[in-house]
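Just below is one structure, and these are the notes that go with it.
With one protein chain withheld, the remaining protein chains of the complex are depicted in position.
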Amino acid sequence: MSALLEVRDLTVRLRVGGTDREVITGTTLEIGEGEAMGLVGESGSGKSMTAKAIARLLPAGARVEGSVRFAGTDVLGLSGADLRRHRAKVAVVFQDPRAHINPVRRIEDFMTESLRTLEDVPRAQARTRAADALEEVGIDDPARRLRQFPHELSGGMLQRVMIATALLSQPLLLLADECTTALDVTTQAEVMAILDDLRRDRGLSMLFITHDLELAGAVCDRTSVMYAGQVVETSAAHRLHADPLHPYSAALVQARPDVTSTAERLVAIPGRPVSAFEAPAGCRFAPRCPHVLDGCRGHEQTLVDLDAGRVRCERAAALRGRLLDPTESPTESEETADA
Amino acid sequence: MSIPVPSGVQTGVAAEVLDPVAEVEATAVRGGLRRVRLGVLGWLSLVVVALAAVLAVVGPFVRPFDPDLSDLSFAYVGPYGSHLLGFDGQGRDLFSRLLVGARTTFLGAAFVAVVAVAVGSALAVTAAWFGGRVDRVVSAGLDVVFAFPGILLAVVAAAVFGAGLLSAGLALAVAYSPYVARVLRSAALRERAMAYVAALEVQGFGAWRLCLRHLLPNISGLVVAQGTILFGFAMVDLAAISFLGLGVQSPQADWGVMVSEGKTGLLQGYPMESLTAVLCIVVVVSAVSFLGDRLESAGKQAHR
Amino acid sequence: MPDTDGPVLSVSGLRKVFGTQVAVDDMTFELAPGRSLAIVGESGSGKTTVARMVVGLERPTAGTIVACGRDRSRPARNARERTLRGREVQIVFQDPYSSLDPRQSGTAAVDEVLRVHHDHDAATRRRIVGELADLVGLDQRQMDALPRALSGGQRQRVAIARALATEPKVLILDESVAALDVSIQAQVLNVLADIRDERGISYVLISHDLAVVRQLTEDVLVMQRGVVVERGRTADVLDAPQHAYTRMLRASVPGPGWKPTRTLRRPA
Partner (left out) sequence: MLRFLLRRGAMLVATLLVASFAVYGALDLAPGSPIAALTGGRTPSPEVLAELNARYHLDDPFLVRYWNWLTAAVTGDLGQSIPLRENVSTLIGQRIGVTASLVALTSLIIVVGGVGLGLLGALRKGAVDTGVVLVSTVSAAMPSFAAAVVLQFLFGVRLGWLPVLGTGTGFADSLKHLVLPSLALAATSVALVTRVTRTAVREELDKEHVQTAVSRGLPWSSVVRRHVLRNAAIPITTVVGLTVASLIALSAVVETAFGLNGLGAYLVQAALNKDFAVVQGISLVLVVAFVVTNLLVDLAYALLDPRVALGSRAS
């Protein structure tokens, strides 16, 4: 598998109220052709900003370091028509379809806009392709839907429109940013299935951003976990749940209640998730980590290979296999005061 | 009537709010008035308004000459000795008249703004709190009053009650109320829909306590902003009405009256009276509206 | 006072119609002291409307709601009745960002509730505020901070403390942990479990999240389009769902070995 997307040491700072806030620090990840990569983290981890940087959609005034290479081109250096061509090859499915689709234009306009503008497809042909795409994502009576406005469709329906539209332009990479978070569970299962099917049919690569470790595990080949603007672990998706490498990944697995059994007590992580600019020196997870040693706080952790995965923790090798062991889990420490 | 909000939608909104960058920005403006950044222009505006306010109170006591003392032999004479701006068409000291004229202009506008904001916010909070039929009745009433532009209402009031500052002021206060009420009603509705209000209702808090101690204070930023904006409008409209001869009556010194009285001279090439009065109005009104804009955008952001 | 052995909350034949839409139809359930009941369903199922009717934010079209032996199907007639009801049932909402008055610290919010409900002197109120802060796991500094200085989880703890200030017998949790990050959600769920152990309070958990339901409740009602389609012990219903809709809900929850399927269709 050759890498379609390579992100190296990506650092992003945003200007907020006159000061630079670091939101991503040295993120590194790559996605192969046809591969689905999950990007999991809590709020403030920088996972959405990573997607925005890849699609070059960062807000004005953002400062970016590092490199993003997509299909052999340097994305960060693109401008003008080249940048537009890059964006057309990277389709984004956002979390809130209602905000992300122009409310005053018909579904047909939304779906066919890029076909007609960028590829000069005639109107009738574009409409037929849009209708076919709607059928593929399981929407009945596409002709009627095309004439409707976004406010006439439900959230789940709109998200399927979004997916159908994303696939119409035949992209190489799909960026799905919390694309089922606002949906009901049954709708989520259906939309996920559609996304997964269509992606596999087309051999499309995907970066799947979510806060739900189990959802990522179900549809992705590999998963990266982000904390405070850094990737702390990348592992095979199915393994992350049963055999995590980083104490934070393990803590995420354990903190989540299980639908099949009732825990005596959940293993909560003390404190709250922080953003890159609030993070302490040294290991960023150290203040919340049950396995922390004094040495962890001394210096920045680096991402190293371990057991076919990658992990940003100097104790990872020592903790191998013990992270989920209940006898090893330290008792829940008092929640530390937030900064 | 409230419609149950689908929980899925709320999750989306909440997740967005949880975004730390958004949170940082939100905390920077929440709290409204205390955190308004004024900047150089803002401070300058504040100084201008404060100066005008002080003049409105002490103007008549610090004026160098009697503003009503007329000596026709000095008509249109320019700056002369201690008469800094010279004389108007009736030979009265222009500078003294400007100082004294601040009173009606400023206090009249303050009266209009206070009355309109008081009436408007009371209506807005009432409509938002009770909703349903009360809201519809209040809104329909406001729509009718809205059909009368301020100036028209003032003209009618002058015809009915006679020309004067009081009837003009009352007319403007009535005409402005629907504008305040509309803006504040939507703010109050948003606040009414906040979960904390529902939580306090469940606690058994009464409507008075909730409105006066929770709802109103939380939209106070917008109330003050609306008051400031209306104050600026009222200064302009009152001066315009006086200019038409339906407000403050000549020979009383008032900026609007002075613009009107000075017009004869202006057309003959003696623009001092009209232009100085215009300058006073323009400077104070710009300062007020600048402050109003700042307060409003701060209040709106605090309200996201 | 009403007897202590009977249900703390009993709802029967509850119905709510918005315009032409039936949001809740013929809902009946009882809640024993110290028990926890979950009402699960997706958006539009009517579960939140049930919660709002129970706490008195929405007036039922038909049916009765009795809490602690007192009927609350109709709006309170006077201030006394309103405050009495406030001591029976309280609610914690989903969004930790809008559920606190932005101008009030946690201490001030709890203190105000205490002043409305009791004639305690300042020292007693301070003591109670301190006890509640301990119960929900907040320190003095956090309690004295304005909501904007607190994180989502901390705000939700303040909201819980404020709800507990009236010493209610029933606490409605309307998606109260849904908007929280996973690590924070676990903290708040643990706090809720501790409170129940300590105070013997009953919970009604309104949720779409079956894992959270499993963790916190003993009994469950499954709602679909305003109607209860299945009820029973939480473990039984989740392990062996009977109704087709419940099975579909259960099958939609991601977990180890789970694959999303397109064959899921809503039963007509």
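Letters A, B and C mark the chains as written, and numbering starts fresh at 1 in each.
Heads up, the rule we're going with is that a residue touches a chain if its C-beta (ideal position, glycine included) is under 8 Å from a C-beta of that chain, and two chains touch if they have at least 3 such contacts.
From a predicted model like this one, the values you see are computed outputs, not experimental measurements.
Put simply, the hidden chain is in touch with A, B once you look at the whole complex. Touch with the chain omitted from the figure is made, among B:A50, B:V134 or B:L152, by B:L152. Residue A:L57 is the one among A:L57, A:A263 or A:L324 that touches the chain not shown. Of the options A:T19, A:N102 or A:Q125, the residue whose C-beta touches the omitted chain is A:N102. Only one of B:A102, B:L123, B:A188 or B:A240 touches the absent chain when the whole complex is considered: B:A240. Contact between chain A and the absent chain runs through residues 55, 57, 83-92, 94, 96, 99-105, 109, 113-114, 117-118, 149, 151, 169. Annotation for chain B: contacts to the undisplayed chain at residues 140, 143-144, 146-152, 155-156, 158-161, 163, 186, 236, 239-240, 243-246, 256, 259-260, 262-263, 266-267, 269, 271, 274-275, 278, 281-283, 285-286, 289-290.
Keep in mind that, in the parts below, only the chains that are shown with their structure count from here on.
Looking at chain A and chain B, the chains that touch each of them are C. Taking each chain's centre as the mean of its CA atoms, A is the chain most distant from chain B. Separating the centre of chain A from that of chain B, both taken as means of CA atoms, is a distance of 49 Å.
Separating the CA-averaged centres of chain A and chain C is a span of 32 Å. Taking each chain's centre as the average of its CA atoms, chain B and chain C sit 45 Å apart.
Counting partner chains per residue, chain C shows two or more touched chains at residues 42-43, 152, 181, 208. Counting only residues that touch two or more partner chains, chain A has 43, 184, 211.
Interface of chain B with chain C (complex): residues 1-11, 13-15, 17-18, 26-27, 30-31, 194-196, 198-206, 209, 214, 217-218. Of all the residues in chain C, the ones that touch chain B in their complex are 18, 23, 42-44, 46-49, 52, 55-58, 76, 79, 82-87, 89-104, 113, 116-117, 146, 148-149, 152, 159, 162-163, 166, 175, 178-179, 181, 208. Listed in rising order, the residues of chain A touching chain C in the complex are 42-43, 138, 184-190, 192-194, 196-197, 211-215, 217-219, 238, 241-242, 251-252, 255-263, 265-270, 272-273, 288, 332, 335, 337-338.
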